[in-house]
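One structure is given here, and the rest of the page talks about it.
As you look at this complex, bear in mind that one protein chain is not there, while each of the others sits in place.
And then chain A:
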């Protein structure tokens, strides 16, 4: 026992020593860490590395109600006075909409843009010409400066590089002489290049006053948030309108392409922007990471050339840029001399996910575009991590990044017109703040240019977001019957049509649009129906009035009908149930097709029986009410006037519009081809379809529209949708839409 005790004592003493040593071990290094500091001993237990713990004890709140309360209001300077006093301070580099923009100019006439008349002898670059004509062709344009909210110079400010041949001299004096300049207030100045060798400053070389800048390669330091607009750098060959489609054709699985990451471009041996491109060779592996640079640019490149140049140049010539672009998953977009480079739009179009390596670049349209969905934002300082970063990105993410590049390219970048309109829409969103677009509207299909928030600020009211919001498409429609002939008999087709449509279980209301020269018939002459029938007189009786977004349309779905359309209730019901599956498209009966007539080198229009179609005419079609608003608002007056004067082609224009928005064909339902009395031989005198010129006009329309759009948006479909048991060999009694087969 004694011996045991002794051992135990010995053991415990040893343990105690170890323990003491441990505790001491903490303090020793601590006091070593900062020998000069007087408070070190007190730090024991609080030294760097100590874990933060919730502290107990009575703690005061950070702000007390009494403190808040004791504020004496009368002492405060009036907010209005304060604002006025500050207005002089927040100009120039500190400009914001509140301090440098006159909102009152926009309140009177809405968001209208004035372009200064071109002065004699003033040369404009092709790009600037395109910018101006895009504005002049848009619905924002006004020729009256008194109506304008925004002013655009007709002096070319795009290239402010003094060494450039496009550089406009004496800009300062020219601008100061403009009578409407007003210190630059409510002006927007477009610029692609500023500064020159060697420091490439972002100064434009003249005083822009209170004007906003829409500028490429703008840095976050110089960018005035919510005031300037960062635009992409585009080349002089960038199309004015229409624009090329994105290159993505397939979503192959797995989504990897031949190369992981590529770049091909100039290397700057010295000066600004040279660091990043000079370092690229570190991560080049000539297998799936192929980053090629050339020293061969500029006159005296050989003077500066370094040891790597010859090898790099040789390697550079071995690869084809296009081939790399199309076959790479990621494309490096390093800064050039300036922050932005052409590589950015090239990668975007090629569906090669851009990997940004341009610290401090305020990305194009950053105010509205969520670039994390379409690009990888790298850091120049972490170049060596780029390969592992891109390799760590999940397949699903690549698939979605890639599709988003295409969405953005076609929504905002593929033509000068889109870039300009996006710029204007961004500013409009700031001006009409309470009806600005949401992030979802800008970053999902069909994009902000086709989603007009003036229609509604609720996503539910648009045909594009049902799935995203997890809600069902509407369950009722409103029929709009377009009437142009007077009411003479009760057996007129329009009477039968009205009754048939009103009987549909999905019909909420029938609106008769009276576009006939004769006065409105008496109420009792219309048949009695279970749903309300409203008769409205068309505005100036023009054909476009059938697409006006009438407030009296109570539903989101519109069934558009011609007066001589022949449809049964079953057909109406079936078409509507199909539309519910495709609420963003035109769904209907009369299908037509377009084709390229290579002999005449123009678009052709055909109503013949073909194996495909690209239009569904609005004489018997259902679509979302929003397209009424879009039709009325999106097109400039000139286009609508053309349609009204011919009293023709409004349906073609509607098809162009919807296909442009959805990038999809319309949907034809069931077999029905003949849907008009006229085609069955009982031609009504006034029918425009009986006119032989009518068809020729439609050919012309196709080409005029295609020209205005700058592209042919129509897309062919080879299928139609029939009821599930259509003409199947099963008892007709089992069929829900049996009437359709009897026709």
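For this structure, a couple of remarks:
Keep this in mind: contacts are C-beta pairs under 8 Å (C-beta built on N, C-alpha and C of every residue); 3 or more make two chains touch, one makes a residue touch a chain; residues count from 1.
Throughout what follows, contacts and distances are computed from a predicted model.
Per UniProt, the protein behind the absent chain is "Exostosin-2"; the candidates were "Acyl-coenzyme A oxidase", "Exostosin-2", "Transcription termination factor 4, mitochondrial" or "G patch domain containing 1".
Touching the chain that is not shown, out of A:92, A:146 or A:360: A:360 (per the contact rule at the top). Touch with the chain omitted from the figure is made, among A:566, A:669 or A:706, by A:669.
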